[in-house]
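Heads up, one of the protein chains got dropped from this complex, but the rest are sitting where they should.
Chain lettering (A, B and C) follows the sequence in which the chains are written, and residue indices restart at 1 in each chain.
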């Protein structure tokens, strides 16, 4: 006995939908790297397709089937392939696939060489509705920033804090995750580390003091590095400082479409 | 003795910034209403201006001064005025002002008439960089949705759940917050209430069962209501269901620029 | 025709429940102060009672009715009265009432005297199951901390950051919210402000540099102040630093039951 297929009914309201699908879907993933084995992580997915005006609904279980069948290390190519599979399985002209995950890098402390992980939140988005290029990569990079104003006006010390630099790029040719993180970390007053011995803490403290940067400076430094990359069609850089002297944050933003 | 003004230094990197300012700033607010006294709430603000390429930084304390001097009930007009003040105080061509807050409505249960509050997350955004109209209002409206597929295939019952419908509008003439919430609540299978006696719970349960709606249906119903409003230059509707049978959410989205 | 009352059925599983009720309930509130008019805010409530082994369920709508009928400025006395009302309305031996809200204080910058708000997350909890005293007040106070180690080992500068100091007290006689916040703010390297002109920023930067404090120091300083209060039966102090040189936090904790 066939069960009714409510989703396949005709819709007469005449309104197309840009996205229908699933979101907040958590799934184990691995992440492709340029030089190492794929790194495991926990993915949070949104998967969707465009729905024409005359169709009442989409078939949500097919998104899960597509993800289950896909099972590849995350990369731009792999996400693009997943979007292609969604178009086919759901008979749609346009697909949307987004995954967020934590990416780890093992970093060495600057003097002692002690190793420890730093975590970065990464988002890959494929969206057929974006006109310049459908694939984007976004990464949130934590840095230390030291305030140039505070340094210049104070007889001793300078306020500093953790900040988040968010970079998103689209284009024909994208940097690797590690390249993107490395160029972004260079835009703050100092990089962050998890394992710092006293000699390292001294080095990082002095480096930050010698290299003050407003959020405006951070955004411009990272933007300068992105401007040199070939193949981008779009970038946005945003810096947000968890100011140590305020209970609010300072932020700056620049975006460019080529 | 004058303190150095680091922010006012010339910048030679040649990169303009679209926004520099403060964010995650919490501040007591009141919200203007059409027919009642202004309602108090807790605001979370982002305030920013555009920064020309040749200026190193903005003067962050002026955003706080502008907010402190402003002190008006929140409305489209008032946010627009605040943005104008930011342009003046910070000598900038373009300003950005966003505030999020919880808005309450006292609702009566459908049978017993018992009263209780329902909360809605509201965001006003003024952005000189948006080309169709700088002011937008967004509201997140919680509703109940009952799955048409589950109802049609099951001999008894139907899965249902809480969902969030997010509506954002821009244009020359915007509906009041209460109008926007009322038309959005009508798009689900049933409205939510905080105080429900047994006779109310029976009524709401049966209403939801008699009025099944996919996320696709919710977005289309709310979009139909928005299409009838005069004066909009843009709307987006997004419905997200916290599916009772899954640990992920279903969602649908439609946007239109006039 | 009477509707069945499923909650009032007998339960034969023999298991009493310590709390049954409602949570994540948002409601407009006002907060009593010692010297000013009550301050409005947005409350998030949990309300519950103990359920004996032989009763199947509680009547959830009565919690909403109790809150709607209560309508008082939040204070220790008022929360205690609400808990008493819950015991009566729900025929229970023990009640639980908790409310969280944002509390604002208007602060003057240390040199310029400019005014701006700082926000504090406050929680009042009344719990008949707590044996030393049923009422507690908790507040999260943001402060600046400057690292004594970084200062002592570095030739210039010292890392500093925003931190949260969480204080919770119970007892016969509790300090006012403002007293509790004031003594807690004194435990960091410097207080936070929203509006700081350059002369203020210089003062705060130098004060923090002159007053370095580990999370351990912060917890001990605040604990010393709490030890001097009469009438406490319990306190806990926790400090958490959003370290500017790490992407993790440092924390310390002390609690004492008298």
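In the analysis below, a contact is a pair of C-beta atoms (placed from the backbone, for glycine too) under 8 Å apart; a residue touches a chain by one contact, two chains touch by 3 or more.
Computed from a predicted model, the values in this text were never measured in an experiment.
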Field: Touching residue (missing chain; options A:14, A:40 or A:231)
entry: A:40
Statement: Listed in rising order, the chain A residues that touch the chain left out are 3, 5, 25-28, 39-42, 61, 64-65, 68, 102, 104, 114-117, 119, 194-199, 202
Touching residues on chain B - with respect to the absent chain: 118-119, 142, 144, 146-147, 149-151, 153-162, 190, 192-194, 196, 198, 201-202, 204-206, 208-210, 242-248
- line: Contacts from chain C to the absent chain lie at residues 3-4, 6-7, 11, 13, 15-26, 46, 48, 51, 56-58, 60, 148-149, 152-153, 214-217, 219-220, 223-224, 240, 246-255
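Keep this in mind: only the chains that are shown with their structure count from here on.
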Task: Just give me the whole-number Å value for how far the CA centre of chain B lies from that of chain C.
output: 28
- request: Mind checking the centre-to-centre distance between chain A and chain C? Centres are C-alpha means, answer in whole Å.
  value: 34
- prompt: So how far apart, in whole Å, are chain A and chain B when each is placed at the average of its C-alpha atoms?
  reply: 24
Message: Quick check on chain C: which residues sit in contact with 2+ other chains?
response: 119, 194, 196, 198, 202
